[in-house]
Each structure stands twice: as structure tokens, then as C-alpha cells.
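The complex is shown incomplete by one protein chain, all other protein chains being positioned as in the whole.
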Amino acid sequence: MALFKKKVARDESYYLASQWTLMWRKLKKHKLAKFSLAVLAVLYITALFADFFAPYGLEEFSSLYKNTAPTKVYWQDEEGNFSRPYVHKLKKINDKKTWTVIVTEDTSEKYYIDFFVEGIEYKLLGFIPCNTHLYGLVNEQGEVDRSARINIFGADSTGACIFSRILFGGRVSLTIPFVSAAISFVLGILLGGISGYFGGIVDNIIQRIIEVLSAIPSIPLWMALSAAIPPGISVSAMYLYITIILSFIGWTGLARVVRGKFISLRKEDFVMAAKLAGVSDFKIIVKHLVPGFLSYLIVNLTLGIPGSILGETSMSYLGLGMKAPATSWGVLLKETEDLVSVAQCPWKMIPLIFVVITVLAFNFLGDGLRDAADPYK
Amino acid sequence: MLKYIGKRLLLFIPTLIIISFVIFFIIQLPPGDYVTSYVAAMSAEGEVFTPEDIAYLREHFGLDDPWFVQYLNWIKGIVTEGDFGYSFEYGRSVWSVIMDRLYLTLAVSFIILLFQYGVSLPIGIYCANHQYSAGDYALSFIGFIGTATPNFLLAIIIMYYIYVTTGNVYLGLFSTEMLQNGMRWEYVPEFLGRCMIPLIVIGTSGTCGIIRTVRAQMLDEQARQYTLTARAKGCSEATITYKYCLRAALNPVVSGMAGSLRTIFSGSTVSAIVMNLAIQGPVLLTALKSQDMYLAGTIVLIQAVLVLLGTLLSDIALAWLDPRIRFSERG
Partner (left out) sequence: MRNMKKWLSLALAAIMCLSATAALAETPAYAEAPYITNLGTYGAVADRLPKEPMVEDAEYLTIGTYGGELKRSAGGGNWDAGKPIEEGLFRFTTTGEIEPNVAKGYDVSEDAKVYTIYLREGMKWSDGQPFTAEDCVWFYNAVCLNKVDSKGVRDCHKDANGNPAKVEKVDDYTFTVTFETPKYGFVEALSVDLKWHYAPKHIFEEMVQNIIDGKNDEALAIGKQICGTEFSDVGKMGKEMLYYFWNYPGIPTLNPYVLSTEEGKNSVKGEYYEFVRNPYYWKVDKAGNQLPYMDKIIYTTVSNVDQQLMLLLDGTVDYQTVGMDSIQTIIESGTKINIYEWSGAEWGDVGTQLHFNLNIEDEDHKALFNNPDFRQAMSICVNREEFAGLYSNNWQEGGQAAPQPGALGYSEEWAKKWTEYDVAKAQQLFESAGLVKGEDGFYDFADGCDFVLDIVSVADNGAADTYKILEPYFRAAGIKCTFKDSDRSNIDNDLMANAIECMLLPVTGIGEISIVLKPNSMVPGKATNVAWYGTMTKETATGDLLKLIELQEKIDVTSDAGERTKIALEMLKLHEENMWTIAYVAAAPTYHAVNARIQNFLAEGVWSDVYRDMGIAHCQCWYIAE
């Protein structure tokens, strides 16, 4: 009896559940989507608390560690016994005869990896003064020693820790690209939708506007922008403004697709039925037509994000990208874009993995959302 | 339909007038003009200019007129004599500069376009039909790596590792030897090898969008009632896929083609630089950066004409693909 009652209760909750609850339930069953969500959560949390998770700040430069490989971590001492993990400091010799820089380890001293160590000061979440970092090095006396470094992903051309920079860069690259993608997205759907739904003169005007906009070359526009932006403006703010401006031009592609789709759907029976039932045009567009090709929209959105992250890489050629001390994944990728980096410092390509992971996670999450939103499944 | 096409073609005229005006305005928008960038480039090479030299140059190039006067002169030349003006950088007529690279550009862009659609359409259909299979995941993964890697970086990585393993650098479609001696039969294998790098770079970066679009559209269409009906009636899977679903799924791809037509004329600038190809893209890039206005303006204007044509063609294709679409009627 009890069993029976419980089943009824569940069924009722299923039928009474709102659309969102249903979607959430379906999403939870989608393993890859759930995993992607977890990955994204980790990325966002580490970006938010980057000051804590990153062992070093963005300006902890070091000529000793310039362009050095990921730090080797030892688990065994000289006798081969397991030991607390430690690293050695580096030694660098410039050999002018062979024109090479020889990097070796200075094995005379050990630096142990420790957790919750003191480092440079920062403000957690922007207001809590703090100087604890997740991990760092202590010397044999157990004191914090910042002359030796542990760069788990190696160091860049200023000797800064690439892992730290990835975390800090995530703050920009996991947020701003979405602003521009979202603006293009909304404008594209709205204007494309109106154009396709109403047709006639409205369509004609919007299509001509699209043609004019897509004829505009972006480079002189960027150059004009870069001249117009006063120095001293915060780099992230500048980057945000530029992406916003560009997204006001970037919506045309999506708008054409939405229009094409709407033209073919607007005479469908369900639209006619909705019209006869007195549903407003706006509601028909948003509630009846847009869900009809949600998959495409999700694809468009997920593809817009890497485009936006990489877009910054090309903007920096004109002096419009992020600048020191700010960092972003686009900046990190740009620093890899030369033969010498690829040949000598392959570890500089690690940020690429993060971009790929983010894009894949969003894509799989999008897939899951689409399946979840599909009432037929 | 013919009436509709005629009407659209008539609409080209006012649109082009607006576009040419906007283009010209934007190109001259950055501060400075061609003389500034010319003086800068020459100074970098160690030449010295006096203010008189600069004033002379500006007068000489006709850059001391306000920009709309320059615009009107340019348009007048185009309309009355078919003269697109003169490139400051090359010191020749714009048309002769464009003709230099026209054929290679068209050939290269056409092959790339063909490759992009030829590869991505079948993959998209495969991924949709095998949703959540290993193949689907693998192809998505490769596609997204391609999209998430800057083309420059991808090309450098591929070229460097080819160099490390074979000792040869495959830069550009033609080796120095081929350029020196002209094409010979014995060069064909190497030439084909050289073609692979650009195809891989562009293939992985440009196709992902189309693959994902087709895949998503196919999935949407397969869930529709008409597919269910067709299946219930006993239609073969092939008929369902290719005759019904694909037609509807191609809609966004066709709408998006309007933009592709424009790249035919200039070719992708980034890939041109990566592949070291003598196509229009880099010419346009330098012309825009140095404000070689008539050259940049003409290339962009021709692109705009192609966008207009592309839009028209894709609208016609939409109507052909989907009989429900009627453009001529009033909305």
C-alpha cells in the first residue's frame, strides 16, 4: 500500500511539474551534459577565486624562470624513498659558443610543496583582504620561500606562471565573450524573426540593412576605435566596449538564418492557429517559432563563443586586445603564435586545452539542454 | 518569380549607392590618410621627410580635398568611365592591381568552398544519424579543436611538425623550385602534399560550423511529425534522410551562403597569410590599413555586389528547396 501510494505521488509530481522542472530532470539524466556542467562549474569557481587558486600573481616576473618548462616534481628522495613532494630551484647559463640557454636544476636545496601558504596579498571577491594561496613552496626550514617557483604548466616569457595566468584569464574569457555572443544572439533572432515573420516591406528594409552592414570592412572600424579610445581606460572595460560594438554588427549572419527559417514556417498550421487564437505576433515568434529550431540556435551560440575568444587574438594585432597586466585566454594564445614558442616552449599551448574544454563543455551542455527541452523525447 | 528577381535587381541600385557611401566613409574614418602611412613606412626604412614633402604628397594624391569630394570623384569615375581609380601604393589603376591576382584568388576560394561544403555536409548528416555514437563525439571533438585554435597557430604547429619529421618545410602551394622552373610533372606529388596543409587548417576551422548546423537541423527535422508519418508509411531511411529532412535542414546553410560568396573574391585573409598565397585577401588588408582608399574601396565594393548577388541567389535557393516559401506575395 505504502509502495503504491509513493508511486502515485511521484506520478502526480511528474504531471504537475512545470516545464522547467521537467527540463531539469531530463538534463540530470543526460550524463555528458551533467559532466559538462560540473566542468564549467569548476572553471567558473576557479576563475572567481583565481587569487586563491593561483600560486602567483600576474606580475610576479622572474628572469630566472623566463620561458622555462613545467616544474619537475619529485616524490622520491635521493635514496629512492618516498618523500613529501618537492622541487628544485633552476640554474641558467647563457652559452655564447653554442648560442643556447642551458637550464639545469640546482639540486643543493629542496623546496617542499605545501598547501595554504602565504603569498602576495589580494582581495578575495574584491573586498576580503587575504594572502593565503592554495599551494606554494616552503624551504627545508618550513618557511615560505618565493625565490623558487613551482609552475605546473611552465612559465611564459616574463617568467610568470602560466597556470596562474590561465585562471586569471578565465575571468575575462569566460564572461565577456558571452556578452557579445548574447547581444548578437538577441538581435539576430529578433530582427531576423521580424524580417521573416512579417515579410514584405519590413523584410525588405531589414534585408537591405543587413546587406549594408555586412559590407562594412571591420579593420578600418577597429583602427578608428583604437584611435578614439583614450589611454588610461581599464583594459577589460575597453575590451568589453569593443566586443559590444562589434556584436552590433555581428548579428547579421544569424538574422539571415532565422529569417530563412521563419519564412518557411510562418504559413504552417500551428502559426495560423495561434494567430486565430489571438496570440500576439511577438509571442508567436518567441514561443512558437523559435523553439522550432532550438538546436540550431544552441549551435550558433556555442560556436559564437570560441569565435569571440579568438576574435580578441586578431584584435590585438591592431592594439585593441587586452593589455598587461590584464590577461585573457586570447592573449595567452597569441603569445604562442610563433614558431619559436611552438618549437621551444610547447607548454605555452596549454591554454588552448582550456579553450577547447570550455567550448566542448558548452556544446555538450547545449546538446543536453536541447534534448531536455524537446517535448517529444 | 521573374518579376520578383527583376524587382530585387532594381533594388540593387539604391542599396549599392548607400553601401558605397558607407564603405568610403568607414575606410577614411581612422585618423590620418595614405600619406601618413606612406611617410611612416618610408621613415621606418630610413627616409627623411620635411613638412613640405608631406604637403606636396598630399596635394599630389588629391588627399587635401574633403572626403566626400573624393568620394564623388571616385563614383563619377566609376559611373562615367568605368574607372575605379588609382592605387597609391602600387601607382597603377586599381583595376590592373585587382586583375593581378584575380584568377588564383577565384580558383583557391572556389576549391576551399567546395571542400568545406563537400566535407561538412556528409559529416553533419552522419553525426545526426548516429547521434551520441563514438564517431559523432570524435568528429565533434576534432571540429571543436579546429574552431578553438587560431588558424595561425594551427598552421605553425602542423608545418613545424612536418618539418621535424620530414626535414622539409611546406610553405605555400608552390616551392621556390616550382616558381623558378615553372610547373613540371615531377612536382605534382609535392604540390599535392603542399595542398594538404591549407586544407587541414581551413578544413578543421571552417567546417565545424556547417557540420554542427546540419547535425542540429537534421535532428530537429527527424523529430518532426512528417518524418514519423513517412516512416510509418514505410519510406526507406535514405528517402527520409535525403528527400525530406536534408531539404529542410539545408535552410540555414543556404541562408548563410550569402556571406560565403563574398569571400570568393578576396579569399580568407588569414589563410592566405598562413599559406603564403598570392591572393586578394592580403592586398585588401594592407590597403585598408594604409588607407589606399580607392583600392580598398573597390575591393570592398565588389564584395558588396557579391553579397547582394549572394543574398538574392540564396533567397531563390530557399524558395527552390522549400515550396512553402513564396517571396513575391505580400506579407
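Labels A and B are assigned to the chains in the order they are written; within every chain, residues are numbered from 1.
Keep in mind that, in the parts below, a contact is a pair of C-beta atoms (placed from the backbone, for glycine too) under 8 Å apart; a residue touches a chain by one contact, two chains touch by 3 or more.
The structure presented is a predicted model; accordingly, all values stated were derived computationally and were not measured.
Trainee: Sort through B:174, B:244 or B:265 and give me the one touching the missing partner chain.
Mentor: The missing chain is touched by B:174.
Trainee: Write down which of B:22, B:113 or B:278 is the residue touching the left-out chain.
Mentor: If we include the chain that is not displayed, B:278 is the one touching it.
Trainee: Looking at the full complex, which residue from B:39, B:108 or B:125 touches the chain that isn't shown here?
Mentor: B:39
Trainee: Determine and list the subunit A residues touching the chain excluded from the picture.
Mentor: Within subunit A, the residues that touch the unshown chain are 59, 61-64, 66-67, 92, 94, 98-101, 157-159, 223, 226-227, 229, 231-232, 316-319, 323-325, 338-340, 343-344.
Trainee: Residues of subunit B in contact with the chain that isn't shown?
Mentor: 30-32, 36-37, 39-41, 43-46, 48-51, 54, 60, 86, 88, 90-93, 96, 156, 159-160, 163, 167-169, 171-172, 174-176, 179-180, 182, 273, 276, 278, 282, 289-291
In this text, only the chains that are shown with their structure count from here on.
Trainee: Residues of subunit A touching subunit B in their complex?
Mentor: 198-204, 207-208, 210-212, 214-217, 219-221, 223-224, 227, 253, 256-257, 259-261, 263-264, 267-268, 292-296, 298-300, 302-303, 306-307, 309-310, 313-314, 333-334, 336-339, 342-343, 349, 352, 355-356, 359-360, 363, 370, 374, 376-377
Trainee: So in the complex, which bits of subunit B are touching subunit A?
Mentor: 11, 15, 18-19, 22-23, 26-31, 140-141, 144-145, 147-150, 152-153, 156-157, 160, 208-209, 212-213, 215-217, 219-220, 223, 248, 251-252, 254-256, 258-259, 262, 270, 284-285, 288-289, 291, 296, 300-301, 303-304, 307-308, 311, 314, 318, 322, 324-325, 327, 329-331
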